[in-house]
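Input: a single structure, listed below in structure tokens.
All protein chains of the complex are present and in place, except for one that has been dropped.
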Amino acid sequence: MKTVNEDALQKNYITAAYGIRSWLLTRDHKRIALLYLISITLFFFVGGFFAVLMRLELMTPQGDLVSAETYNRLFTMHGIAMIFFFLVPSIPAVLGNFLLPMMLGARDLAFPRLNLLSWYLYMVGGAYTLYAMVTGGIDTGWTFYTPYSTGYSTTNVVPVVVGIFILGFSSILTGLNFIVTTHKMRAPGLTWFRLPLFVWSQYATSVIILLATPVLAITLALLGVERIFQVGIFDPALGGDPILFQHMFWFYSHPAVYIMVLPSMGVVSELVTCFARRRIFGYKFMAAAVMAIAVLGFLVWGHHMFVSGQSVYAGMAFSALSFFVAIPSAVKVFNWTATLHKGRIEFRTPVLYAFGFIGLFTIGGLTGLFLATLAVNVHLTDTYFVVAHFHYIMVGGAVMGYLGGIHYWWPKMTGRMYHEGWAKFSALILFVGFNLTFFPQFILGYLGMPRRYYIYPEEFQVLNVLSTAGASILGLGYIIPMIYLLWSLRKPRTAGPNPWNATGLEWLTPSPPPTHNFDKTPIVTEGPYAYEEKSANGE
Amino acid sequence: MWDFPLLPEAASSTAAEVDALFWLLIGVAAFFGGIITAGLVYFNIRYRKNSKASRAGAVSEHLPLELLWSIVPLVISAGIFGWGAKLYFDMHVPPEHAREVYVVAKQWMWKIQHPQGNREINELHVPVGVPIKLVMTSQDVIHSFFVPAFRVKQDVLPGRYTTTWFEATKPGEYHLFCAEYCGTSHASMKGRVVVMKQEEFERWLAGSRLAEPMTASGDQLFRQFGCVTCHSQTSQERGPSLHGLFGSTVRLADGSTVTADERYIRESILNPGGALVAGYKPLMPTYAQQMSQEQLFQIIEYIKSLGGPQIAGERKNP
Partner (left out) sequence: MANSSSRLAHQFDDLLQQQEASNLGMWAFLATEVLFFGGMFAAYAVYRSLYYEAFVAGSQHMDVLLGAVNTAVLLLSSLTVALGVHAVQRGDNATLTRYLLMTIALGSVFLVIKGFEYSHKYAEGLIPGIRFTLEGPNHVELYFILYFVMTGFHALHMMVGIGIMTAMIIMTRRGRFSPEYYNPIEVSGLYWHFVDIVWIFLYPFFYLIRVHP
């Protein structure tokens, strides 16, 4: 293979230009992806730090480590940092930015300048929010329920809301860019039903971002107006309706769950096919399922409000629709499993993450059925059962998928391979640590421990200690990859263009790719995941 | 240390059915989780890279299979939905003869009034085997009334009334939590529900009564605020009589009709122009700034004591 040496000599997107200006003013989607990678990793550890303090406090039933005021800030800021500044941008802004144009055979996204602007908006919103957190913090919960947030909290509500408002436009610009790029910049022969499922998932995610984020923006704007001018939009004491706020908030925030998890589903489809050397089972069902989730996801927001006082009949409608949205998710899980049938499965690091995703997402999804069931929801909502459920979806699902994707495309992004042994070890650690942290919380929730409590009755202590113990293992599982991934940057760029022998246009480029991705626009003649054909050719 | 519960106590009439539904869901989850796990493990072993298992006849499309695992979960979901919805409905509609208790939540305590005049803070005493209907409101932010042992939870909102009900089945003491985050001391906004045998409860009622019954306080407030000048049985030019009002159907000035429940009475006192009774002028001022939530409940209890729609047939309908 002579190509490796030639690649090393050729200028790639990292060596194309040097100096801080060349990064801060770049319009290259791959460089912007790296800028995002660094920024969201920062926020991940900020949010993780808050989580560690919370878990430590919860080791005992009394409030001995932090005060109520501090604890309330911790869970609020943990939620805000993790959801808005890590999970929502994670896969789209890093992996999507890097890979979408390459998977489509394009030289860049449709609007590179908007792409850079989106990163700057992220940074401005993030810096503003961090500033608000450092100078007093915020204690409303990430849900900002009125009238507490507008009339009673004495913390930095307005600055944080402004920060998230700005951040919203960053999301919107990314989504807009992806939609236009997918529609207009596919390589010749790359028809819709030849797109990799990763692209489908990014597309579906972008649709949600485009249609849901503006509603969050206006909701937060109204909240800001109410708080600044003390006029009643949502505060009943001034003539408003707090339930309306919940409707508007969840109209964004339920679809936001799918913004976080759909991209991971796309990643898992890539990983499972590559390491099973199989075409995906039921490609069209998989693509349709992603779009179905995106659409149905807009119709179920009321299931967060079964005990809020909304009408019984509204509750029934939202419950029924919530069961509907479970079906396409179930189809996806079955199809991933079926893809393994008669494959040639190779246990490399990325696919371990993918299996972790499937297992944890299945538990998260199935416990979602509990919460969609009206009478059971009454008991479980606002308890630790809910906390466990959404962490199984968002951490067990979204973060596992994200890390799987990072491990899969790391050689493409950097040209280097990481230490496989450490990587497998940390995938295992993560899986064990995660379950130990969050499984006890299902039981705690069923027992009736409410969320957002910094002190609790003594009979809940054992399970809380277990959970904290798990969190310490989980934390280790996040630090180890940081170390060996950074360490790999010291090695020479020897990964080669296609270390996994995978299909997909992104693997036709050198690793790392040149700024313009492709010397010649590729022409596509077959569907994705043609692994059986590859094997037949002896590759 | 290892003596800790894994299942919550079940101490209300609906708890058993909620638990049954919960265990059905556990069964469904175990079934599907089991299939997926078994599939993952089996395929991973049998079709690992170097195994000699035959790969002949591998397929990537199979419509009947896809339909099977779309439709089977759908059917199961529909069944679970139906049961959950029916039970939810039952949990929302209190039995006719339920004993009423009034709850006012505020940062960070539960204030409870019994119609007999007993008042409690962060404690609720109830008799066993009697349905209890709670009429609740908040003085400030949103709270949520949560008794895990009863499987009962209902948000408590400022500016409106919400209701829930339960029937305790076992004497004992149970946790009462605030389940909706409500500010600094949210975690301390908890108390206990004390379920007593009927005769013990009657003794408690008689022994701890510090105030007169709510109807009496309400009657007094009715005169103190001057309601009686317009809303008495004798002078009906300015305002309708309230005898036989509670539970009856009222026709409003804009032609619509409304059932006179707690919410309607509350709205009429705080925002009289909003729900004007047909045939009357909007003369009544608002009492929003003058009455506490507890006083409102007392007046409502008094108006209830004036009788329901049974005797409404005797008064002339406007």
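Points to keep in mind about this one:
Think of it as A and B in the order they're written, each chain with its own count starting at 1.
As a convention for this text, a contact is a pair of C-beta atoms (placed from the backbone, for glycine too) under 8 Å apart; a residue touches a chain by one contact, two chains touch by 3 or more.
The shown structure was predicted, so the numbers you read here are calculated from the model rather than taken from an experiment.
Considering the full assembly, A:M248 is the residue among A:I83, A:M248 or A:V307 that touches the omitted chain. The omitted chain makes contact with just one of the residues A:L176, A:M286 or A:L447: A:L176. For the chain left out of this panel, the touching residue among A:T213, A:Q246, A:S264 or A:S308 is A:T213.
Across A:A68, A:I91, A:A106 or A:A256, the residue that sits in touch with the chain not pictured is A:A106.
On the side of subunit B, the interface with the absent chain consists of residues 271, 273-274, 286, using the contact rule stated above. The set of subunit A residues touching the chain not shown comprises 101, 106-112, 172, 175-177, 179-181, 183-185, 210-215, 217-219, 221-222, 225, 228-233, 238-241, 244, 248, 251, 516, 521.
Definition applied: only the chains that are shown with their structure count from here on.
For the pair subunit A and subunit B, the distance between mean C-alpha positions equals 36 Å. The residues of subunit A lying in touch with subunit B in their complex are 63, 68-69, 71-72, 139, 141, 145, 147-148, 151-153, 236-237, 242-243, 276, 278-283, 285, 306-309, 312, 315-316, 319-320, 323-324, 326-327, 330-331, 333-335, 337-347, 355, 358-359, 362-363, 366-367, 369-370, 372-379, 381-383, 443, 446-448, 450-457, 459-463, 532. Partner subunit A is touched in their complex by these residues of subunit B: 1-2, 4-8, 14, 17-18, 21-22, 25, 28-29, 32-33, 36-37, 39-40, 43-44, 47-49, 53-55, 57-62, 65-66, 69-70, 73-74, 77-78, 80-81, 83-85, 87-89, 91-92, 107, 140-142, 144, 146, 148-149, 151-155, 157-160, 162, 175, 177-188.
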